[in-house]
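Note that one protein chain of the assembly has been removed; the remaining protein chains are unaltered in position.
Up next, chain A:
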Amino acid sequence: MVNLLYAEVLKLKRSMIALISIAGIASGPFLCFVESIIKEAKRPDIPVEGATFFSETHLYVFLLIGVLLFSVVTAYLFNREYTEHTLKNILTIPVSRIQFILSKLILLCLWTMALTLFAWLITVLFALLGQFDGLSMQLFLDAFKQFMMSGFALFLLSTPMILVTLLFKNYVVTIVFAIAITMLNLLTYGSEYSALLPWTAVRVIATGTFFPEYPPIYSYISIIMTFCVGLIASILYFKNTDVN
């Protein structure tokens, strides 16, 4: 498995997707920073709170940009084996189909967490640059916990994207699916149903904004169930499908 993981990392050498994903994830904190600066310029009497800045950045990164960006990364990792005709080589080496999926899943986890860490770092940097109110080590650490938890939860929610990519062998369908989920996030956000929809439940759990109608366990179950169903369906489908 270590060798497979090494191979997966090597496949990314000189790949543009690494840079694109870094730029993509950085856009969330950057847009929030610009928005905060404009707000402050318009109403200098109302200072921008550091906690608000972190909360809004979290919303942008994990409810809007993250879903789409991590889906693109997922689609890239799996779909390139079809488009570059490399799957036939890997599977006849031979690599077991389960190992193949797991090695990519581990890489995806590392990648997602690295991007999340980068997003947090750059958010801290922008917060310091903007000299927002109420910045403290405790705030940074709380945000770190929220970000990392959300990043891991979004990684867990990548398994349906894997399934869609394996089913359609096409980036476009996965991206359309991710856009649909993002739209659903926007529709659900703020309502009690956000505790049930796995992708909005990520924020509900991270920020602890649970709803009395649905206890926290519902949110955890919705994420874990989505992960398990997505993973099992992906493995079953991939194991039993001909490589044409």
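One rule holds for everything that comes next: contacts are C-beta pairs under 8 Å (C-beta built on N, C-alpha and C of every residue); 3 or more make two chains touch, one makes a residue touch a chain; residues count from 1.
Rule of thumb we're sticking to: contacts and distances are computed from a predicted model.
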Chain not displayed: protein name in its UniProt record ("Elongation factor 4", "Bacitracin ABC transporter ATP-binding protein", "Multisubunit sodium/proton antiporter, MrpC subunit" or "Cytochrome c biogenesis protein ResB"): "Bacitracin ABC transporter ATP-binding protein"
Residue of A:Ile22, A:Leu91 or A:Ala233 touching the missing chain in the full complex: A:Leu91
Where the missing chain touches chain A, by residue: 3-4, 6-7, 10-11, 13-15, 80, 84-96, 240, 242-244
